[in-house]
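Written out below as structure tokens is the structure these notes cover.
One protein chain omitted, others in place.
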Amino acid sequence: MITLTHYLVLSSILFTIGLIGIVRRKNLLMLFFSTEILLNAVNIGFAAVSKSFGDMTGQMFAFFIIAVAASEVAVGLGLLVLWYKRKSTIDLDSMQSMRG
Amino acid sequence: MMEKYIYITLFSPLIGSLFAAIFGDKKKKLITGVFASLMLLVSAFSSIYLMLHVSAEQTYHVKLMDWISAGGLNIPFGFVVDQVSVIMMVTVTFVSAMIHIYSIGYMDHDESFNRFFVYLSLFVFSMLILVMSDNFLGLFIGWEGVGLCSWLLIGFWYHKDSASWAANEAFIMNRVADLGMLIGIFLIYWNTGSLEYDAVFAKAATLPHHTLILIGAFLFIGAMGKSAQFPFHTWLADAMEGPTPVSALIHAATMVTAGVFLVIRSNAVFSMIPSVSLFVASLGAFVAVFAASMALVHNDLKKIIAYSTLSQLGYMFVAAGLGAYWIALFHLMTHAFFKSVLFLGAGNVMHAMDDELNIKKMGGLGEKMKWTMIIMTIASLALSGIYPFAGFFSKDKILEVAFSSHAYILWALLWIGAGMTAFYSFRLVMLVFFGEERYKRYGFHPHEASALMLWAMAPLALFATIGGFFEGGFHEFVTEFLPNFEAEIEPHFMSYILMVITLGVALSGILYAVYKYSTGGFSKEAEEYPVYKLLFNQYYIPQFYDKCIVKPYMSISTFLWQKVDVAIVDTIVDAIARVLYTSGDKARVMQSGNLSKMLRLMVFGLLVLLLLVVIFYPAK
Partner (left out) sequence: MMYEIIAFYLFSFLTITMFCIVVFSKNALYSMTALAGGMIFISGFFFLLDADFLGVVQIIVYSGAVMAVYAFGMIFIDTTKDVKEKIKGKRMIYSFSIAIAILLVVIVSSPIVSGHIIATTPMIEGVSNPKMVGYALFTKYLVPFELTAVMLLVAMVAGIVLVSKKMDISLSLKDNFEAKGEFEQGVAK
């Protein structure tokens, strides 16, 4: 029997993979990919909770998260392309203009 | 209706002061002095008007506003005009008005002319608050106000080190004594739950005796500081660094008498504690002789008069301590007149002698300064207590009081003091105005003071001459409020004998001084006598204070500064600062602007938050 806990554990594992990606990779594109993984991991959690409690709210949240992810990709990718055109690189270490 | 006059009396000096303050740091403007003097005259006339309307049936009590209202403590800004305060008001405003006018002439060449009038009028305002307040806290505000103004005025020529030193000395000495005063006020509130005179004195009778003794003792400590009684006396002589009108107003006529006023005001308390009152009287008699003895040998014109003030304050305390409050007040008033005019005369001499104070360098000034000589001789006669001048009436009464209270030792001390007073007064007059014209040797060119200054002195000199004849009316007026005291000496002719004895000692003092100094004064050897040295060095008391109080205090302060403050407090504070600084320095590395590093930090934060969730997971 697959319970809520199973789904939440899966969600945690996926989230951790995304987190590893965010911290480990230095390529901006990879960072975006990892972000998608994080969002999806959370979505699974929401859907599972929704089912477990018989409540639509979880699904609604997941739905809005998908919308946010889509917007993020559109804007983020635009910025990424722009950056690449100016610096010919999308390595994170090249972005140090915020140095204090 | 009369309320209006009370406020006019009180606030006119303040208006004068504020007006002068507008031009405070500007060049001399005659208008500031004239306006301030005018305001003082308004105040003086208004207070005289009030005096004419105060009677046994009618005293005035006004409340300006609520001042402190906290919990059970309720102190209004209230003023009372009764027989005692109105006498003080008239004395203060009248003498101040004359001294203001005199100062226009005296400070004529001073570049801080305007500033002088700011302080002087502010002083009068504070003094009026002191005497008019209807509660102890208002009195204390005035008390501190005059202390502040005294500090400002003694240190008026602040570029002189000695002046600032003297100002600080006066201020600090008064602070020490004021602590006693403040404790007294706390005790009053603690025990009676009020600070208003009426309520306090009404309740005083119900208080236990030892509480009353404590209250009386602490209040008297405050009075000792303000009135420069032993052992707080050293500041008064040094306070002569201030301009002479200041010495005349503050350190002769008004502020220093505040201590006497306090005792008179609190007569309801002091009359119930004979032990403290006896101490007051004894200390007064001691100071009367002690200060007079120092005045005998001093060569500084103003310091001689300052010691004489001390001695006369001693007389007042004797009268107040023996329960003759109205006589103390009477002597306070006559003393205000003749002592202020004496100081103003000294001011004239200083003007003539280019601020030279050593009377050994003067002599024969009488020819050049005829009017000053006449006025100062009148004042000296009054001070010595010669009939018919004002001093005779009040001083003789005090001696009678001492005798009739069977305090024969006090009487003897005062009697000796009277002789000394006569001697040093005329020693001063002789050395300054008569004899060889020594000033020529030092190249001075003395000249008479301006007519304005002389005219300002005239009313004061007039009262110093005839003031004594108001005794009867004064007695009647004041005892409507104060307890009566009749010196009853049996048999009756005894009082005449006493009068003659007193007059005799005064006259012989005068004659001895005149004889001795017209024939060349004492020989040089006299200055080698140990007694002379002891007196000349003020009984070595300033040196004693320096050795036993100032030096140890200094070393304790140094210890606390170097060992406690620097080594402990500062180190801790510095360490805190250093920790913050180094941690900031170390943490700065985080702000590298590198996104990757920031993400790592974020993840680390997440880890910490999750840990917290686990640790603080609510137990079921």
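Letters A and B mark the chains in the order given here, with residues in each chain numbered from 1 onward.
Following the convention adopted for this analysis, a residue touches a chain if its C-beta (ideal position, glycine included) is under 8 Å from a C-beta of that chain, and two chains touch if they have at least 3 such contacts.
Bear in mind that the values here come from a model prediction, so they are computed numbers and not experimental data.
Looking at the complete complex, one finds that the omitted chain is in touch with A, B.
Seen from subunit A, the chain kept out of the figure touches residues 1-2, 4-21, 23-27, 29-30, 32-34, 36-37, 40, 43-44, 47-48, 50-57, 59-60, 62-64, 66-75, 77-82, 84-88, 90-91, 93. Not every partner is drawn; the one left out touches subunit B at residues 600, 603-604, 606-607, 610-611, 613-614, 617.
Here is the rule we go by: only the chains that are shown with their structure count from here on.
Of all residues in subunit B, only 588, 591-596, 599-600, 603, 606 touch subunit A in the complex they form. Residues 19, 22-23, 26, 92-93, 95-100 of subunit A are the ones that touch subunit B when the two sit in their complex.
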